[in-house]
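For reference, the structure is listed below as structure tokens.
Only a single protein chain was left out; the remaining protein chains are all shown in position.
Think of it as A, B and C in the order they're written, each chain with its own count starting at 1.
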Amino acid sequence: MKEKLSEEIMALRAAKEFQDGNIINLGAGIPNLCAMFIPEGRNIMFESENGALGYGGIIMVDEFEKVEIQHIDAGGRYFLPKEGMSFFDMGTSLDLMRGGRLDITCLGAYQVSAKGDLANWAIPGDISVGIGGGMDLVYGSKRVIVIMEHVTKNGEFKILNECTYPVTGKKCVSVLVTDIAVIEPTKEGLVLKEYAPGWTAEEIQKLTEPKLLLADDLKEIEL
Amino acid sequence: MKEKLSEEIMALRAAKEFQDGNIINLGAGIPNLCAMFIPEGRNIMFESENGALGYGGIIMVDEFEKVEIQHIDAGGRYFLPKEGMSFFDMGTSLDLMRGGRLDITCLGAYQVSAKGDLANWAIPGDISVGIGGGMDLVYGSKRVIVIMEHVTKNGEFKILNECTYPVTGKKCVSVLVTDIAVIEPTKEGLVLKEYAPGWTAEEIQKLTEPKLLLADDLKEIEL
Amino acid sequence: MNKVLPSFEEAIAGIPDGASIALNNWGLAGGPQNLILALRERGVKDLTVMTQNFMYTPFPEEVVVMPFMLLPQMRKLVAGFFAAASRYADTTNLPSEFIEKEKELEKEVIGHGNFTAVLRAAAGGMGPFYSPVGIGTTVEEGREKRNFDGKEYILFSPLQPDFAFVRADKADRYGNLTYNGTCRCLNPVLAMAAKTTIVEVDELVEPGEFSPEEIVTPAAFVDRIVVNEVGGRGSYEYTMKKLHELLSIPEVRGAIIGAAKKFVDDGEDN
Partner (left out) sequence: MNKVLPSFEEAIAGIPDGASIALNNWGLAGGPQNLILALRERGVKDLTVMTQNFMYTPFPEEVVVMPFMLLPQMRKLVAGFFAAASRYADTTNLPSEFIEKEKELEKEVIGHGNFTAVLRAAAGGMGPFYSPVGIGTTVEEGREKRNFDGKEYILFSPLQPDFAFVRADKADRYGNLTYNGTCRCLNPVLAMAAKTTIVEVDELVEPGEFSPEEIVTPAAFVDRIVVNEVGGRGSYEYTMKKLHELLSIPEVRGAIIGAAKKFVDDGEDN
């Protein structure tokens, strides 16, 4: 088996999409790592659904003394204050999200469909967990970047003709970064834009249910 | 013609309805005078639709030096600051009004109907002025106190079987204070509760289109 | 991330004919006076103006600039309250152009609550909503009515302005805003509702000078900022000074202090 991209490298690739001045919401897990890889010279404001904007870095284990309980993000991580930061209520936060003021939402997924549908909140038949703010985020954000492994641990497709898991939003994915490829959902179908070093389009297609279209400028992922 | 109550006396009578701790919105004109007649020992918070609560007295002509342009009420009067005062946006203000947090709205009227409908914003056929916050106030307030002259300057009924002017709200008037009577709209009809000194129920009925019911405890207005 | 522009001309650049513009109007302060002046200067046409109170002002233009001044450039008005210039035509020297234009104007006057609510629905990216306010009144006309649990409601659709002209007290260059007193009014709602939010402020502070809790409008809702000249036209200081000059004239004083009466007949409560 060829080498797949690490979580950090996937985050690094996704973060290349961040433009100067962007307001960005990072989901828990790999998306959160993107904060460590912001391209130089680009000022980003991070937004957290529980009502914070423009806060500083996430506190790491070796800085635990700095934890303040009133500085927590949506995923339960503690952050550092930063000049220009603001706090507001959840009504305002959801308005911000749904109302189109978020440039990018970056989140994980169980499945992505050929049309760009996203499934990331529930497993079929499992009613033990439910919804949160994902539906609002993917509805309102100008761009939705999904980061996930290309196939499940058992080798099953995660990129499918149709999602078999309950969807979070329809036709909402702007770009998909996996551990072997960068794929863009378009009206014509999924377009393979970039491949991980050493991988061919054929090999990626085998791990993808829908037919992949090849970008004119298909290339190796640049990092 | 017998003597009618002055504007100040009408305001004094209306202000007797104010209970300790009430949050009250006063309309322009006579209602505004009520602020001068708050019964002793009752703490009132005044609310202004443009986003102020708990402010102090209205600035009088001889105090004009105290005018601050950012301390203006909905009717265009300047007020003094007061401890416990707060400012908020108009969305919050309208929520407060519609959402049931106003104890009393006190306002003027062109007409009141037998069912307690209120007409106070427009003259038929005149499209030169329109609406404002009156409809929200009479919809949301727990009690709506109307203060007006009992008849027009030409002696026409202002208390009618049906309003002939465009209505502000249906069945919204809690109590009506006029220059000759205090009247309460009920399911059974308008109940005459109090009369101005020297006036009889018969005399008041003659100036009122709908049939007035007489309260069991009908009495002279106490001031 | 610096949203500060050097002039009002640059701040309103790109506003096309036919644009919708939302702005606050309640009292002398809290209105975007220099943005209005710049828009008049540029002469953009066929505007839809959205404001809670559209009304003639008896104050001279040197004291205060109000949305009313844009009348000759307007095609449509959406408002909570409207008082026609024609009402004052005989007592003022209002140009006849204003009176004529006002007659032709397409007007949608829906009361303060429904007006604020259509903006908030737009701010939140929401769909239409049912309001209980206006039932049994002229506001019903031409609108869907529906009964839920025995109670009647009127359907309103969100209205998103292309541009908001927002008047704040202070800003930092990221776009965080605070407001003074009743100047807050509709301004924070407008900032959230518009596609593009342009802000006129009296003072620029460094990021971090605001405590994160005191910020009323977070930076995400702000696109462009222009700072008024210290004490210059439209600034808080300037308007206070002009108003107190008028207040020092005994004959004018009473009219201003009892200003409400100018717009109030028997029953009216705006």
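Assume contacts are C-beta pairs under 8 Å (C-beta built on N, C-alpha and C of every residue); 3 or more make two chains touch, one makes a residue touch a chain.
Note that the structure is a prediction, hence the values are computed from the model and not measured.
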Touch partners, limited to displayed chains, of the chain removed from view: A, B, C
Listed residues C:Asp46, C:Glu213 or C:Glu245, member touching the removed chain: C:Glu213
Touching residues on subunit B - with respect to the absent chain: 20-21, 23, 43, 45, 47, 52-54, 81, 83-88, 91-92, 94-102, 139-140
Subunit C, residues in touch with the chain not shown (by the definition above): 117, 121, 124-132, 148, 151, 153, 157, 178-181, 184, 212-214, 216
For subunit A, residues in touch with the removed chain: 27-29, 31-32, 48-52, 59-61, 64-65, 67-78, 87-91, 94, 97-98, 107-110, 117, 119-122, 127-137, 139, 148-149, 166-170
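FYI, only the chains that are shown with their structure count from here on.
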Subunit A to subunit B, fewest steps along touching chains: 2
Identifier of the chain whose CA centre is least distant from the whole-structure CA centre: C
Gap in Å, rounded to a whole number, between the CA centres of subunit C and subunit B: 28
Junction residues of subunit C - those touching two or more other chains: 120
Shared-contact residues (touching 2 or more other chains) in subunit A: none
